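Got a structure here, written out as structure tokens. Questions coming.
One protein chain is absent from this view; the other protein chains keep their places.
Now for subunit A:
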Amino acid sequence: MASRPKLSGIQKQVLALYRGFLRTARLKDPEERHRIESVVSAEFRDNARNVDRRNFVYIEYLLRRGKRQLEQLKNPDITGLATLEVKK
């Protein structure tokens, strides 16, 4: 029985980014961690539902933006995502 089809390269990048956010959230205090986790999870799920999966240009843009936000969040002086939330 074949299991789930292998993940594509771009899917792996998205999942690695999600993992990166969750790892970084662990380093914050518990309340902040919880808040970061809900914001990040909502953002990823929203995009997973609404972004056309063939729209590589846009997905790559989101990946770049996410990576930049993650780098900012890694800064220990940054406690939360308040400045990173994206207006729709």
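Operating definition for what follows: contacts are C-beta pairs under 8 Å (C-beta built on N, C-alpha and C of every residue); 3 or more make two chains touch, one makes a residue touch a chain; residues count from 1.
Simple rule for what comes next: contacts and distances are computed from a predicted model.
> The hidden chain: which UniProt name fits, "Nucleolar protein 6", "LALA0S04e04214g1_1", "ER membrane protein complex subunit 6" or "Acyl carrier protein"?
"Acyl carrier protein"
> At which residues does subunit A meet the chain that is not included here?
Those residues of subunit A that touch the unshown chain are 3-4, 7, 11-12, 15-16, 18-19, 22-23, 26, 41, 44-45, 48.
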